[in-house]
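Input: one structure, supplied below.
Just one protein chain is left out here, and the rest sit where they should.
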Amino acid sequence: MYKKKIAVFIIVFILFFAVESGAETIDNCIICHKSQEGLLKEPADNIEHDVHFKRGLSCFDCHGGDQTKEDLIEAMDPAKGFIGKPKRNDIPHFCARCHADPAYMRRFNPNIQTDQFAKYNESQHGKLNAQGDQKVAVCISCHDVHGVRQKDDPLSPVFITNIPKRCASCHADKEYMKDYFLPTDQMEQYEQSVHGEALLKKGDRGAPACNSCHGSHDAALPRAISVGNVCAQCHSLTRDLFAKSPHKAAHDNLGIPECEACHGNHKIMRTSDDMLGTAGDGLCVKCHKVDSKGYSVAGSMRSAIETLKTGIKESQDVVANAENMGMDVSDAKFDLDNAKSSLIKSRTYVHSFSKDKVGEITKEGIGISDKAKEKGRKAVSEFNFRRKGFAVAIVIILFLACALYLKIRRMEKS
Amino acid sequence: MNQQKITRRDFINYILGGGLLAFLLSAVYPIFRYINPPEGAETAVSDVVAAKVGDMPPNSGKIFKFGDKPGLLINTSSGKLLAFDAVCTHLNCTVQFDPQSNFIWCPCHNGHFDLNGNVISGPPPRPLEKYALNIRGDDIVVSKS
Partner (left out) sequence: MQNLPKKLYDWFDERYQITGFKDFFAKKTVPVHKHFVWYYFGGITLFFFCVQVVTGILLLFYYKPSAAEAFESVKFIMNKVEFGWLIRSVHSWSANLMIFSAFVHLFSNFFLKSYRRPRELTWITGAFLFFIALGLGFTGYLLPWNELSFFATKVGTQIAGSVPFVGHYLRTILRGGEEISDATLTRFFAFHVMILPLVAAAFLGIHLLMVQLQGMSEPLSVVKNPNKRPMKFFPNFLLRDLFVWLLLFAGLLTLSVMFPWELGKKADAFAPTPAGIKPEWYFLWMFETLKIIPSKILSFDGEVLGILGFGVAGMALVIIPFIDIWSRKEKRNPLFSIIGIFAIIFILFMTCMSYFGPQK
C-alpha cells in the first residue's frame, strides 16, 4: 500500500523537474553575466530594454554559443557558433547579417528598411571603416549596444532631439577629430541656430537634426549642387522662387552652394532685413558691385520692405493708442495681422530677386495696413465724439437744473 | 387787445420748457440709435458670415475673420463647402487652399493638410480645427463645431 504511494510520488517528482526544465529555456548567458561586475555585467543589465530582447532574441542570436549550458567553456564554445565580441571594423557586417536580410527582417517588421549596410558602405564613415580606421562611427556608436532602443523611443540616442548630441560626441571633440580634416564647431554653431533652438529648446520635431541634411547611414557632406534641394525639403516655396530666379544659373556656374552662400550651414540664424540690401550688413554687396543691376535691385527690394515696415509701425501706433483709450480695435488688429503676413510674404519673395514682384506684395501690404490705420483713427474719433456728446449732455442737464432751480425760487417767493 | 408782455415768470417757464425738451431729446436720441441693430447683427465671434453663396467659385479658398483669428473657407471642386481654423499648428502662419493639389498648404515650412484637416506631411504636429457650416438664405455662416 505504502510502496505504491511512494512510487507515484517519486514519478511525479521526476516528471515535475523534467517538465520544469523543459518549460522554459534557461538563458545562462544572462544569468552568468548578471553575476559579474563592471563591463561584463552591463550587457545583462541593459538587455531588458533592448528592442531585440523584447522581440524574443537574446545573446546567442547575435553572439552564438549555447545558452543552455551553465559551464563557461561549454556555453561559449566556438564549435557551437560562439563569436564573442566582434572586432570594431566587423561590427557593421555583424549587424547586417540580419538587418540587411529582408526575408529575415520581415518576421519582425515588414516595413523596416534593410538598406542601412549598403548605405553605410557608401558613406564617409563606411569608407574609412573599410580602411581599418578604429575611430570612425560604426552601428553601435550611434545606436548603442545591448540596450538598443527604437528611434521613436525618446530615450534612444537616435531619437531626433538626441541626434545632434550623439553626432557631437565625436564631431565636437577636438582631440578625437584631430586626425581628420573636419571642423569641430558644428554643434556649437547648430545650437545657436534657429534650427537648433527649435529642435533642442522648443522640442519642435519638425526642425532638422544632423541627419535631415547629411543623411544617417549614408552620412556625407552634401555637395554644393545639392544644398538647395536639401533645404527645399521644408523651405520649398523659397527654393522654388530661387530656382526660377537669375541667381540659380549664376550659383551653378560659379559652383556656389545656393542657400548656404547667404544663410550659412550650421549656424543658420533668424533672418533679418539687414541681410538684404547694399548698406550696413547687406549681403548682396559680397558679389554685386556698385552700379550693377543686382546692386540696384537689392536696394529697391530693401526700400520696398522698409516702407511696408514703417507703414505697419505707424498703423500699429494708431491702433494701440485707440486700444488704450478703451475702444474696440479687433477689426483693425486683424487687418494688421494680414499686413504682417504680407511682410513675411515679401521677405520670402526676396528670393525671386525681382523688385517688381516684391514691390507688388509690399504695395498690397501697405494697402491693408492703411485700412487698419483708418480703423484706428475712426476709433479715436469715436472716442472724442463720445466725450463731446457727454459735454453737450452735461451742459443741457445743468441748464435744465438751473431753470428748475429758478422756477422753484420764483414759485416760493410768491 | 394788449400786447402781452413776456413776464419773468413766463420767461422762466419758457426756458424750463426748452431745457426739458432739449433734455428729453438728448436722452431719447441714444435710445433710438441703440435699438437699431448694427450691421452684422450677430455676436460675431461664435457665428460669422464668411461669404455669400455664389461668392466662391468651385475649387477655391478664401480667408475670413473668425473672432480674432483667420479662418479658411473652401469650396471643393464637387461643390462641397468646408471651413477650418486657418492658423497652422506648427508656427502659426496662415494656411491656404491649393486648388491644384486639392490640399491645404502652409507656405512657411511646406506643411500639408488634407480636407479633413489632418496633417499629411511636413512639420505641423496637430490637425487643423474644423468649423461647422450652415447656409442661411444667402449667407454662408461659420461657427465653432
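As written, the chain order gives the labels A and B, with residue 1 at the start of each chain.
In this text, contacts are C-beta pairs under 8 Å (C-beta built on N, C-alpha and C of every residue); 3 or more make two chains touch, one makes a residue touch a chain.
Bear in mind that the values here come from a model prediction, so they are computed numbers and not experimental data.
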Point to revise | Absent-chain contact - pick from A:F13, A:F108 or A:Y405 | key: A:Y405
Revision key, fill the gap. Per the touch rule stated above, chain B touches the missing chain via residues 30-31, 33-38, 40, 43-46
Check your understanding: Of the residues in chain A, which ones touch the absent chain?
Key -> 326, 328, 330, 386-387, 390, 393-394, 397-398, 400-401, 404-405, 407-408, 411-412
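Criterion: only the chains that are shown with their structure count from here on.
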Exercise for review: Can you check how far apart chain A and chain B are, centre to centre, with Cα atoms defining each centre and the answer in Å?
Suggested key: 37
Review point. Given the complex with chain B, which residues does chain A contribute to the contact?
Key: 204-207, 233-237, 330-331, 333-334, 337-338, 341, 344-345, 348, 392-393, 396-397, 399-400, 403-404, 406-407, 410
Exercise for review: Would you tell me which residues of chain B are touching chain A in their complex?
Suggested key: 8-9, 12-13, 15-16, 18-20, 22-23, 26, 63, 65, 68, 70, 90, 93-94, 107-111, 122-125
